[in-house]
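This is the structure I have questions about; it appears just below.
Here the complex is missing a single protein chain, while all its other protein chains stay put.
In order of appearance the chains are A and B, and numbering begins at 1 in each one.
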Amino acid sequence: MANPLIIETPGRGLVDVTGRVRALVRSCRVDEGVAVVFLHHTSASLLIGENADPDVPVDTVGWFDRLVTDGDRHFTHTAEGPDDMSAHIRSILTGVSLSIPVRGGDLDLGTWQGIFVFEHRYRPHRRRVSVTVIAGVSG
Amino acid sequence: MANPLIIETPGRGLVDVTGRVRALVRSCRVDEGVAVVFLHHTSASLLIGENADPDVPVDTVGWFDRLVTDGDRHFTHTAEGPDDMSAHIRSILTGVSLSIPVRGGDLDLGTWQGIFVFEHRYRPHRRRVSVTVIAGVSG
Partner (left out) sequence: MANPLIIETPGRGLVDVTGRVRALVRSCRVDEGVAVVFLHHTSASLLIGENADPDVPVDTVGWFDRLVTDGDRHFTHTAEGPDDMSAHIRSILTGVSLSIPVRGGDLDLGTWQGIFVFEHRYRPHRRRVSVTVIAGVSG
């Protein structure tokens, strides 16, 4: 399978990538270990969040919009637009790397956990997300 | 040993799980590598914090209480109570996965570092925390 994944984002918001990451993990045929999911950018990020109610992603994006103000007057890095420096800070707060256990050759997520790319820029982007699977043992 | 660990939380607050994670890591008998600790929920999280002064966890919980307001009037995901959407956001901010080096068959934490489950809901919960150990090399 293609790795890294190329995730097309529609602009700011959360994109559920659980299914695509899961397919890559299964194709690795590692029974037990860890999958490391990594996003190769500084103005988007990765998170594990609730996968059931579509209101949760909306509330999440809205909360970060209020926490990290676009075009904050304190910012000096402004040449790439009002959503660029705020994007870098949101990326730092949420992170670009996830380590998820693998059991029985599949992602061992909780019932309500999904994997999301968090696009922080206003415009659509193509984001590279790579998946590496490592064999390990559980105690 | 039982894996995942089942952590009984007394409601919102930090629970030190360093000893239980350490025991699981030792039982894996991997001399050098990484332990991946993962919490399988979206309204609690994991963090590495100061393990000495009991005021630090209290101040940490209080700070997050002020940052992410329970029952924020902007939230639309409200059906599960005022502490649910705020819990999801706190879980995203602090994360559900930790990767910690293993040296000499044991967790290689700093002197003041402890591993904590951060329960974000008001009520007590049973939280699943799994530990996977992977062999590796240091440079």
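Criterion: contacts are C-beta pairs under 8 Å (C-beta built on N, C-alpha and C of every residue); 3 or more make two chains touch, one makes a residue touch a chain.
Since this is a predicted model, take the numbers as computed values, not measurements.
Visitor: Just one of A:Leu14, A:Val56, A:Ile115 or A:Val133 touches the chain that is missing; which is it?
Guide: Of all options in A:Leu14, A:Val56, A:Ile115 or A:Val133, contact with the hidden chain holds for A:Val133.
Visitor: Of the residues A:Gly13, A:Gly62 or A:Gly95, I need the one that contacts the missing chain.
Guide: The single option touching the absent chain is A:Gly95.
Visitor: Go through chain A and note every residue touching the omitted chain.
Guide: With respect to the unshown chain, the touching residues of chain A are 1, 3, 23-25, 27-28, 30, 33, 36, 38-42, 67-68, 72, 74-77, 85, 88-89, 91-93, 95-97, 99, 128, 130-135.
Visitor: Give me the chain B residues in contact with the hidden chain, please.
Guide: Residue positions of chain B that touch the missing chain: 32-34, 47-50, 53, 55-56, 58-60, 62-63, 66-67, 93-95, 98-102, 108-113, 134-139.
Heads up, the rule we're going with is that only the chains that are shown with their structure count from here on.
Visitor: Between chain A and chain B, what distance separates the C-alpha centroids? Give it in angstrom.
Guide: Here chain A and chain B have centroids separated by 19 Å.
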